[in-house]
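Just one protein chain is left out here, and the rest sit where they should.
Now for chain A:
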Amino acid sequence: MTAATDTLDLAKHGEAGHHGHDDHGHHALTGWRRWVYATNHKDIGTLYLWFSFAMFITGGVMALGIRAELFTPGMQFWQPEFFNQLTTLHGIIMVFGAIMPAFTGLANWMLPLMLGAPDMAFARMNNWSFWLLPPAALLLIISLFVPGGAAAGGWTLYPPLSLQFGMGMDLAIFSVHLLGISSIMGSINIITTILNMRAPGMTLMKMPMFAWTALITNYLLVAVAPVLAGAVTMLLTDRHFGTHFFKAVGGGDPVLFQHIFWFFGHPEVYIMALPAFGVVSQIIPTFSRKPLFGYHSMVYATASIAILSFMVWAHHMFSVGMPATAQLFFMFMTMLIAVPTGVKVFNWIATMWQGAMSFETPMLFAVGFICLFTVGGFSGLVLSIAPVDTQMHDTYYVVAHFHYVLVAGALFSLFGAVYYWLPKWTGYMYDEKMGKLHFWWSMIWFNVTFFPMHFLGLAGMPRRIPDYPLQFTDFNAMASVGAFCFGIGQLLFLYNVIKTIRGGVGPAPANPWEAHTLEWEVPSPAPHHTWESPPDERLVKKGLVAQSLE
């Protein structure tokens, strides 16, 4: 292919002056200092990704604890109060410890490479924003061992229940504060990098979809993370300083917390979903060998989803008793989100249409994402109808719905991203057979785990109960078997990643997938310092032409 030789020439040109970069400026740190003092976006990205994987395993083990208890009716392993602690920590850890840092890590690793920037805008703050995470995680884990145990009010921490717990709740509140500060600093960094450090010639409307979704996501984060911080601070003062924000006895309103929490919480859902959309929008065109269909409408759809996400929070609260007009407003707004989300799905399918598709592991995960995310979207549409939501609210249908969106949505896209960029990160190719096995294994057991939950919810099984009436037995047993198989399968992923770091199945070329974004123009593995001088405009333009953005 002539394009390939072009790539090499231009890449050399673009990288000119990069060789021997370690010799000028500063010395690269080694050993533990390299990680603790890290300011390099690639090192920090790696830290984020490993941290989130560790949290994914921790939260996953908790999920297995939940499923073990629910395998059969009756209480067998845990006391109910510990069961509630498990569900609470599982939720908090997966949302704040696993999914969000994973996307921040991806953004750290890939944004400077994709945009042609030498590093993130605020490299030192980047270090700080990562290193807030381990203490936050530690607070959560420690809370299991304090008197009274961890917070047990669900990840939503609704008062007045959350006002009843012991110091485990305070630890959770401080942890959420730290996580929030970390997220805000990460967001500021990502937004500034995207707005100020793009290569010459790459206007906003020409940058990769992943950068767009990262930009919008992080705006959402800056907007809502302080809202959550405010809510939990009010909890803290209610608990210890005699305020009555949420205590009815003092004139407070328990429902106020829910409004504040979901004003944060609903955009948060998109904070976890939008970057996944970005990843899929990079992977699908590459393996379809076609430019992304409808780039502009993708950008508009992403922005519309973000804006709408601020106007629908009360659909999490249809059963608190709102006036009919509020019920109708939030129902209509919620339904409306289906339109831009539909546009995105149609665009991905149009990108695949008439392509020349091949199905390497990243593509499998991306297509799996579309299939399962669509199912999650459909159940979301069902839930958006307020009267139907009355039936489903706080049942396993909701659990099924958000796991289809967050596991099959966010997590599958993250797996896809890791396989897609692993050659760039490590310089080696991963084991394709094992990758495919990981995909099919996850795909099958994911569905065995979560699909029956739709039926449980329809039949009326409440969520967050440690024991259940007999008619829910068979689907629960099925879900538990599925969960254990799904969980064990993730060790395959860990093994494959470690194997790749140690050499995989051989060295990776600079551009193994023949993709057209800028990260593929630097060698694999990506050198410690890249784009110290901005990429040549011709190089940028060549990629944009190939992506039909110019």
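In this section, contacts are C-beta pairs under 8 Å (C-beta built on N, C-alpha and C of every residue); 3 or more make two chains touch, one makes a residue touch a chain; residues count from 1.
Definition applied: contacts and distances are computed from a predicted model.
Peer 1: So which of "NADH-quinone oxidoreductase subunit G", "Fumarate reductase iron-sulfur subunit", "Cytochrome c oxidase subunit 2" or "YeeE/YedE family protein" is the UniProt name of the chain that got left out?
Peer 2: Spelling it out: the chain absent from the display is recorded in UniProt as "Cytochrome c oxidase subunit 2".
Peer 1: Quick one: say which of A:Val255, A:Ala303 or A:Val505 touches the chain that got left out.
Peer 2: Here the residue in touch with the unshown chain is A:Val255.
Peer 1: Considering the complete complex, identify which of A:Arg33, A:Arg124, A:Arg289 or A:Arg538 is in touch with the unshown chain.
Peer 2: A:Arg289
Peer 1: For the chain left off this view, which of A:Val227, A:Met311 or A:Val382 is in contact with it?
Peer 2: Result: among the candidates, A:Val382 touches the missing chain.
Peer 1: With the missing chain put back, one of A:Ile370, A:Val407, A:Leu422 or A:Met453 would touch it. Which one?
Peer 2: A:Ile370
Peer 1: Residues on chain A that touch the omitted chain in the whole complex?
Peer 2: Considering the whole complex, chain A reaches the absent chain at 71-76, 79-81, 84, 147-149, 152-154, 158-161, 164-166, 247-249, 252-255, 288-297, 319-321, 323-324, 327-328, 331-332, 335-336, 338-339, 342-343, 345-347, 349-350, 352-359, 367, 370-371, 374, 378, 381-382, 385-388, 390-391, 393-395, 455, 458-460, 462-471, 473-474, 477-478, 548.
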